[in-house]
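This is the structure I have questions about; it appears just below.
In this view, the complex is presented without one of its protein chains, the others remaining in place.
Chain nomenclature is as follows: A, B, C, D and E, assigned in order of appearance, with residue numbering initiated at 1 for each chain independently.
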Amino acid sequence: MKLLLINGNRTEAVTEAVLAEARAVAASGTEITALSAGFGANIVFSHAENTIAGHAVLDCLAHNYAGYDAVVLAISFDSALAGARELLPIPVLGITESALLTACQLGRRVGVVTVGQVSTGLYREVFERSGVMARIAAIGTVDLATAGEYLSPQEFDARVVAAAKRLVAHDQIDVVVACGAALAGVARRARDQLGIPLVDGIGAAVRQAEALVRGNYHPRARPPGPRASMAGVSPQLAALFARD
Amino acid sequence: MKLLLINGNRTEAVTEAVLAEARAVAASGTEITALSAGFGANIVFSHAENTIAGHAVLDCLAHNYAGYDAVVLAISFDSALAGARELLPIPVLGITESALLTACQLGRRVGVVTVGQVSTGLYREVFERSGVMARIAAIGTVDLATAGEYLSPQEFDARVVAAAKRLVAHDQIDVVVACGAALAGVARRARDQLGIPLVDGIGAAVRQAEALVRGNYHPRARPPGPRASMAGVSPQLAALFARD
Amino acid sequence: MKLLLINGNRTEAVTEAVLAEARAVAASGTEITALSAGFGANIVFSHAENTIAGHAVLDCLAHNYAGYDAVVLAISFDSALAGARELLPIPVLGITESALLTACQLGRRVGVVTVGQVSTGLYREVFERSGVMARIAAIGTVDLATAGEYLSPQEFDARVVAAAKRLVAHDQIDVVVACGAALAGVARRARDQLGIPLVDGIGAAVRQAEALVRGNYHPRARPPGPRASMAGVSPQLAALFARD
Amino acid sequence: MKLLLINGNRTEAVTEAVLAEARAVAASGTEITALSAGFGANIVFSHAENTIAGHAVLDCLAHNYAGYDAVVLAISFDSALAGARELLPIPVLGITESALLTACQLGRRVGVVTVGQVSTGLYREVFERSGVMARIAAIGTVDLATAGEYLSPQEFDARVVAAAKRLVAHDQIDVVVACGAALAGVARRARDQLGIPLVDGIGAAVRQAEALVRGNYHPRARPPGPRASMAGVSPQLAALFARD
Amino acid sequence: MKLLLINGNRTEAVTEAVLAEARAVAASGTEITALSAGFGANIVFSHAENTIAGHAVLDCLAHNYAGYDAVVLAISFDSALAGARELLPIPVLGITESALLTACQLGRRVGVVTVGQVSTGLYREVFERSGVMARIAAIGTVDLATAGEYLSPQEFDARVVAAAKRLVAHDQIDVVVACGAALAGVARRARDQLGIPLVDGIGAAVRQAEALVRGNYHPRARPPGPRASMAGVSPQLAALFARD
Partner (left out) sequence: MKLLLINGNRTEAVTEAVLAEARAVAASGTEITALSAGFGANIVFSHAENTIAGHAVLDCLAHNYAGYDAVVLAISFDSALAGARELLPIPVLGITESALLTACQLGRRVGVVTVGQVSTGLYREVFERSGVMARIAAIGTVDLATAGEYLSPQEFDARVVAAAKRLVAHDQIDVVVACGAALAGVARRARDQLGIPLVDGIGAAVRQAEALVRGNYHPRARPPGPRASMAGVSPQLAALFARD
């Protein structure tokens, strides 16, 4: 199967990191490509940046999805997830949603570690859209001094593990989700340090994508309502809306 | 005061209708301008179209907000509302949020009438983001056979009133909200037909905007997090993110 | 327009403070009168006192509402709000509900500062009745040593600001509501100290009342059910229930 | 033990009916007195009437509670329940809360039958305050053509049973609560007609009161906050607030 | 009346303690028997142990319920409560559910003290199944160093009281529930130490059982669905499922 990763921001280093991790965890026979958003913020922290990332994700999909069996949105706010699912005839996965749903199958009480106090509100809405807030028993946050730090996941590993250990100690959680595209691979690297399962988004989403493709589900791939007349967007994106 | 209306879709007829209604209900001294989104769908029914509308709204704001005292997003999905609030130093209002909050002050049990079964899911999320789902006692929907019908609000008035009367009869509601930019003015036109207050988005939002401007509140107008490096968007929009 | 403020307790100093603030924020052309409850507690802290305040508010309204265009209940527990809305043919606003709904239009995550740990449970129910608990991200409380302190709002300003700053620092809120009739004006006085908008009840409610009156909504003004036979209450209040 | 019933409205026929039923179900050794509210509506259907009933209930309690071991508020809106609990050093029970809590011990899925569509909103709030909305699986309503009908419970029995049977057939409920002081005794009279338990408020509350008295619990009987200075209420009620 | 207590674990010391307490609080005329589960864990802390306890409870009931008027499940996880209610023609009570429902009648804001951080998740689900989470304002936990400590309730009394006092001081609660079969009697022993009511499970459940029996309710006592063909369970338990 062929899997397309779309990074909703423009930081190539993150795109490369998620691609490397995706290839590390994929089944043999899964071919993976990763692309960065064509426009928008280098890193998304806010609703405003995420709004633009949503358009960029759809645009990138419109240009590139043909020939793929599934898409993973490699940005931890699952930007444009609902819209992408309406447009494409193939499964579309968000890394945070996938990680949360995977975690729900590994324990009853899910803990979550996020990066950046500044994104508290935005993450909260992503978790609520996932529908599993009732399973999230505790949320911890690792803060960062500079945007640059965000690109050094290895620095983050220890901090994520420390935050996760605090959740284990105080909140009786059974499993931890680490949110953040740049943290790709922490679940593999820190696997043995917690005593409970650690899930990251890329690992979860790649495996879920493989499962959905093998499930041979047929998403309804057309936005509801009358056919939209699109203007001022790329021809490829406009064409996605014009399909019968 | 100067008020800017942004229609998140590209249908000039809707933009003109909301402008006319806004001027009809505004206080003397309120100057109003209305603009259509520069790109995206002619009418928004789906998450996918709404995602693009979000970018279009922010872009339109970036080009045009200077000199205004407040902005009303004249699209019933309140597209990009959270992001616009992060970016602008002036109040930003969504017509559905404003109508719901106004209705909450007119009665305990709020009924809502929407247009288009196809948008059921999208409206549901808009209502939940508003935070007042606990006050919404019933939702009715008026369906439409063609997109063209959406542009004949006068045709809709009778149907909206009929749907509202059903909510009154069966659900003991105290007040009705009619959702949909194209329905602008139904609250004035059908005021005396229900026996309970009828609220539409434009009327509510224009008055709420005037109230907020007179309140002299100072929104924090900068997205949280490190300053984003924006690319591939209009210079005006990039500049909004680059401000200190 | 003519606006009537009803203070649900009997402390004239609070009534005078809310009247002064209401006049300070009202539009030109808004004439404001303020009255204290005719019976009940000097200050309301508890459910029991609030129950009596409810009757006192309705009684005061029955005697005085004629000739007014709207009523603001100037007590932070929004005492008798639902009942007053059933009885009067004009809009009735509660200062806490108005402040919360105003705040929802200024940011996604609302913080609230209340006065008095002793009223924690009562405030909680007021917030839940408002319907916007989903938007309230954090609640802080300023305590008071004596009832007398409650009448020195200027002493409170610094404490309210300090409590609000703690919410800003720890809870990523976008806007703060200060609850308490006696705090009237803190939003104006401390406007520039937080970096985010500060909303108080009197300011919000006066402006919302002006907006509703200009909206020309027609509340259904008769309690549901068969006409009640009232006894042992003032003739004016009994007459309100006997109307057709 | 000595039990005081307070009917929050002024209809003696209801007071007599609840007294007769209370005596029919009470344990030997339980002496019961019933009093009607001294002022307010003859029957309560609305928030406005219920607000006044709240004061009337507290006033009646203040005059009469001395010497009793517990109080039952014999009005299905549990009027002034929270306030009465703050004021009295003895247990205070509401008939609807007691019936719901009793029902929760007889089955997982609770059905509720209420009287009067007009009171839908008010009942909803009573149920939410009870805290057991999560156990209420379905609500049915028996309507009434005139207030007079409300005083003929025997007429209602068949209608309540019919409504309950609909809930049984369609909603898989395990137990039914019949709300309404005037329905006192329907649980006994119609016991064998449903195949599942039927609970009414008076029966449930009298037995719960006996259980609480035997439990020898000591309610904290003083409103929170500084001691209120009460004016314009009966000396007996003022004295309740002035206690140390 | 005759009341059967079933301890869902096999620790006779706990069974004896709950029996002694039940007899201490029961009405004259109530005869009480207590039995331990015939198989399973000596003490239940986890979902896994509780699953087995569920079967053991049903099995013990099948062997012994005949001739009793009501059953109390004397284990704080209310193990098998829903299933036992389906099977028996007499009321079945859980000690935690009974304590919570009793507490709801003694104050608005309920605090809960549990024993053992390790059971946090399991208790959470018990509370949610009770349906009264909306009334639980705060939860405190008393930890234990060894399982042996669990059998010395007298040691626990001081710790339970201390935890309850913390809830009183910080969370404005009106009433406390102490969860744990082994704590039987703490409500009597520590009654005067808190200033607010303290409820334990055995006291609450015995009195509730007496109230339900006197209420003469007739539970529907047959599991829903086609008659099950049971194998590999005790003949007594199989017979319960085979009844018409």
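Before moving on, here are some points about what is shown:
Throughout what follows, a contact is a pair of C-beta atoms (placed from the backbone, for glycine too) under 8 Å apart; a residue touches a chain by one contact, two chains touch by 3 or more.
Bear in mind the structure is a predicted one, so any value in this text is a computation, not a measurement.
Put simply, the missing chain touches A, B, D, E once the whole complex is considered.
For the options E:V18, E:A80, E:I136 or E:V206, the residue in contact with the chain missing from this view is E:A80.
Within the set E:E49, E:D69, E:E97 or E:D174, the residue that contacts the chain not displayed is E:E49.
Against the chain not shown here, subunit B presents residues 47, 117-118, 120-121.
One chain of the complex is left out; on subunit D, the residues touching it are 108-109, 137, 171-172, 174. Against the chain not displayed here, subunit A makes contact via residues 25, 27, 82, 85, 91, 93, 97-98, 101-102, 104-108, 128, 130-135, 172, 174-175, 187-188, 191-192, 195-199, 203-204, 207-208, 210-212, 214-220, 224.
One rule holds in what follows: only the chains that are shown with their structure count from here on.
Steps from subunit B to subunit D, taking the shortest chain of touch contacts, total 1. Work out the mean CA point of subunit A and of subunit E, and you get 44 Å between them. Residue numbers of subunit B whose C-beta contacts span two or more other chains: 82, 85, 108, 128, 172, 174, 224. In terms of inter-chain touching, the protein chains here follow a pattern that is not a line, ring, star or complete graph.
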